[in-house]
Structures are given as structure tokens and as C-alpha cells.
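Here the complex is missing one protein chain, while the rest keep their positions.
As written, the chains take the letters A, B and C, and residue 1 is the first residue of each chain.
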């Protein structure tokens, strides 16, 4: 990993915990903030972690963006999955370098970016999205995370079938995953895991039932929460507001069915 | 990834959501359950996801273990971090293949396994543990996850200094991280992230304060929760009990200090 | 309120936060604990808050039981509502002295005790229960809380109709509240509030829909949680386990329907 910021590097420009921006460093590029503007080109050749002063003399810092930053600062047109969900999905699907992943419902590509980062450089993500305007947003987010070479976006309706076989894991993030589940069953390797992300409990009920019928076991659903703590010596307290819901995650693993050979 | 179970493969033997075991398949090995015994050697040459009948005729399934399973079924002598925490840590540290990670407090190695899986095959984890009995447990868990080649366990007191430099990320899971933080500052690459895991809020307060003094910004703390949902058509409800606390995660990123060159 | 413990007084015998018992003080009564036995009659004539030594010389304390203690130490055969739910119900129904309350589903009487304590001495609770074995348990719990005079238990099927009119509030805690809702509508005063307590989300959906159809507005559902904090100087942390679910509370308020006069 490069230690110095180069032209084209993506940085997290940090002012404080609430004010930080994901930016590409370009020559002659100025970034305007509430504390004056910053000449990003001053950072070229400097190590990550360097201070940069704004035109008003305030300190900003050029940090290395993490997967979390790439997700939270992604361009989006829909509600995205949050790191609290995505992190758990990566562990529960066991995504590691070299895995081949199939995703249905690219959306803005937040989960796609995280999956690609988890499976690179030896793995690959095939992701399906029916809405061209989302493909465009996702491509932008994949490019900013420098993972476009590990992802193929299919502008297709996955309910009519998917390409490929022996995938190591599947991720579904669509409102009606039910017609797609049989195709996913066929595309997955034996014993491989799946997650379906659903905002409503009715979707969870239906998805769980269809997974069990289709040839999955270990079907279980969880929801995740995070709470911020404001740690300050002598006055530490949790943040007043928190996110109470993003979606439910239903997990399952494919089993070999008696008649699977004939499918 | 091998599609078939071989002698030596680690499987998740699944009976139902509450009863599953992480096992190594060995010739002539029987595994005894409440539903009779299973001859694991019958699985050799079968695809993952295969059914296996117990001596009493009950169905079990040989699933592929995920990172989550390796953590939750690890041998342990202490409270471990949970997948809900570890997943978020991997995203917030941005761990990807090729990263070099330094960890203080190997414990039973649950976090170490997950970090090694995230950075392999091109990365590496250096982990420090002072208690020989934990080193032994961690080695066992690393071996079961097949990641021992990506990890070096140092049976050393990290408060006296650590080896190496330009690490991409640091993980602290010790009761008194404070004397170690300056060494970690020196060992990290510029802008690189750190997490410190602490069961008590007093540790969080002190850690946050020392991080800010040492040369870190973006210091913030979160706690995570998961809740299980029992989805069953017409009677869906959350599980009665949940885990209310494991620990707080304090995150930060290294900045270049004015005098850093002289250190 | 009597300041001294008398024969017949109900006390909370306290050893520590985890070990306390709701007991009636009777002459010559010994209470056996893990720390020896206590002669409860020694407390007669002493003020509440007095220490009492066990036969092994350990200190116990005779505290005044609160509504919370009466609920948490009630004899029970079913899952009861918890104080976290009951406290909110009392506020959201606005129960105060003088109110007349109708409850369907007495169960072990935990909610009944709390409602009776909230409306006494001028109010009254009519509660319906179909299972004689629960009526017996509830009577015992009401007596221990000294509220039996404010409660009438009806051993009847409320789905066939209820007695009385112009109730100030209604509480439903049954698996199938739907056939009862029209009777409750008729029994409530105009604008009066109702709560229905349901373990499953499917019950919530159906109840909400039927409430809206029957002549209620302000239909909304909440769930409540509590988390214990173990406060100890320098090592404060939340408790490891917490209750993740008891039930959902659906609230609503009766409106006058155009044709209400003809009902």
C-alpha cells in the first residue's frame, strides 16, 4: 500500500468526527469548507496522516479511507446497508480473498464495494441490477474504491435466471427475492451461504419459508444496531439519537437435495 | 475452494440452528450427538452441503464453515469479541488482502483468525500475547481456520515495545492499552486506523484521552448489538434473550505530528 | 402509610441486588436463606429499612416493596409483562386514581396489580380471565399487593361480550384480541385509550388493522427495552445479558363513529 498521497489518491479529509469528506486528490483542485478552502494538490508527495491548513488557517488531516468510509461516503440514491450490517454479512458469509460472490440488487453499490474489497485480488463479484440509473451510480462508487476490475455488473432481471455456477456466497438485496431464490440455489456451491436483506418483517417471513422449501438449512434472521458513545473525561454519555432500523438479515446455507442431480 | 469434503476438511455439522458443531473430518472418526453418532468418514468425497444420517436415522448436514462459525466455535478461555464487533472492526479498519496488521492481546485468537482471513493471502498479522496458555489456545484456533501461515504470535509484553513499522492497522484488546499506545503510534503507517476494545466505560474514557494526546484524530467509540428474530409464518417474534454488552470499540487514525520525524 | 412493620406486613427482604424476596411477616415465621435463617417476627414493631441478622450473622434488610417488586416477585404461570412495559402502559393510558379500567387476560395478575395500584382508592379494575387456574394465581397476587378490593375478576370469555360502559381505559393481553375489540369499543368512554400487548409481530399487524376499522385512531406500536448498568468506581459496564423481547404494545384511542348512537 502506497505510503504517500499521489495525484489520483482518494483521501478522507478530516476536520472532526462529524465533518469529513471522501475526496480524490487532483492537481489544482480546491476543496471549499466552512473553514475556508484547502488546496488538495499540496498533499501530493506527503504521507497519509499529514496536516493541511485551510485558507483561514484551520487544520485538516488527510487520512487513509477505510471500507467504512467508502460505504458511508458513497454516492447514493437509495437507503444503503450500513457498515454494522455489511461487516456482519462478510463474517457470516465468510468472504475471503479468492471467493466468487453473486449479488442481486446492486443499488448504489455499497455492499458491492465491501464484497469486492473482501474477495480481491483473487476473487470476483457478479452483481445484478435492473435499473440503469443505479448501475451508473454503482460504477462511480466502485471506481472510487478502485475495485471495478473485481466486479461485473449485469443490467439484467435476475428473476429470469443468472449466469455462472459454484459461487461461494450469495447476497440478495431486493424487495421481492422469492422468484430469484431457486436460481440462486442452482448457482451456489454445495453448503455455501446466502444472505437476504429486507426492510420489512413480512419479507423476512416469506423469504425464510421459501429458503426452507428450496433447499437451504440454518435459516436464521438477525438485526444489528450500533450506538455511539461520546467519551469525554468526566462527562461520558451515549449519543442522543441512534439508527433504530435499516433492515433484517436472513442467512441460510445450501444443502444438496435428493433430486438435485436432475436440476 | 475445494467443492468436496476431504480427509482433514473442517466442516460445520448442522442439525438445527441451535445445534451445530465445527469438526475436522478424519477417517474412522465418529461424532456422538443427542441423536446417535455420525461416521464423519462417510463424508469424504461428498460435496459440501451433503446430508449424513446418524446411527438413529436423523439427518445432519455437512456445511462449509464461515468466518462467523470459526469465531463462534473457537476454543476459548476468555470472553471473546463477537462477530457483531469483529465484522464492524474489519470494515472500520478497512482490512483487505495484503494488509499488515498488528494486534495486542491475542487471547483465544478469535479476532486474530478474522484479521488473518481478511488480509490473506498477501498480508500478515503480528499478534502479541503475554500468557503462554493463551498462545497455545490461539495456535489451535488459527490452525483449525488454516491461517497459521499468515500470523506470527509474539509471546512478549507489548508495553515494552513492538517490532516492525508501517503497519496498515492496529487492534488492541487488553485491559490497560495506555502504555502500549505510543509504541503503536510509532508502528503504524501515516493515517492508518486503530481500534481498542474495552469492556468498561472507564477504559474508553482513558483510552480516548491518551489517543488524542499521542497523535490520533477521528477518535470515536461505538458499541454494537444484534437481536435474533424467530421468523415463523404467522408467529414471528424476536428472541427473548439477547447479549446486552461485550465491549466498547474505540477507533482512531494516526496523524503526522510536527515532531514525528525526530521519533 | 405505616412507618413500622406489623404482623401481616409484606416486606422486601434484601440481601443484595440479586437476592431479595417478597415476604409476609408472620409471628414465629422463619425464612431460610443460603446465609442461614431469619426470624421475621423480630421485625414486628421495627421501622421499614431495619436490619435483621440471620442465624449465621449475616445482614439482611427489611425494605418497603414497590410496585416493581410486587410485579417481579409475583407468582406466575405464564410470561408476564415486565415493569418496563407496564410503567409505559400506565403513562400512555393515563391511569390515575379514580379511573375505571377494563382488562382482558388477567393471566397471573401482574398488570392487574399495577393498574389497581394506579387507580386506587377511588377507581376500579374489571379483569377477564377464562382459565380458572389463572384466576386463582391472580387472586393470590392481588391479595399480596393488598388491592383485591379494587379488582373484580370475571371468569368469562370476553369475546362473547363484557359488562359495563364508559371505562376510562382498556388493557388487552390475549393471543387473539380481535373478536374482543368491538366489545371493548362499546365499553370505552369517548376518546379513551387502549393497549394491546402481543408477543408476535403478526398479532400487531392484525390488531392495528382491526382497531382502525373498528373506530380507533392514534394507533401506534412500540417495544421497550431496559439495560442494566453495573456501576462500580473505575470499572463501570453494562450487564452482559439483557431481555431482548417481551412483547409489542399497540396503543389506540376510541373515536365517536358517525353511527355510534345506533350500536
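Keep in mind that, in the parts below, contacts are C-beta pairs under 8 Å (C-beta built on N, C-alpha and C of every residue); 3 or more make two chains touch, one makes a residue touch a chain.
Keep in mind the model is a prediction, meaning the values are calculated, not measured.
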Hidden-chain contact residue, picked from the options C:25, C:38 or C:90: C:90
Which residue of C:6, C:136, C:149 or C:166 touches the chain not shown here: C:166
Where the missing chain touches chain C, by residue: 1, 3, 11, 14, 17, 20, 47-51, 61-71, 83-84, 86-99, 114, 117-118, 120-122, 166, 168, 189-193, 201, 204-205, 208-209, 217-234, 236, 248, 250, 253-256
Residues from chain A at the interface with the omitted partner, ascending: 199-202, 227-228, 234-246
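Everything below uses one rule, namely that only the chains that are shown with their structure count from here on.
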Chain centre separation in whole Å, for chain C relative to chain B (CA means): 44
Chain A residues counted as touching two or more neighbouring chains: 201
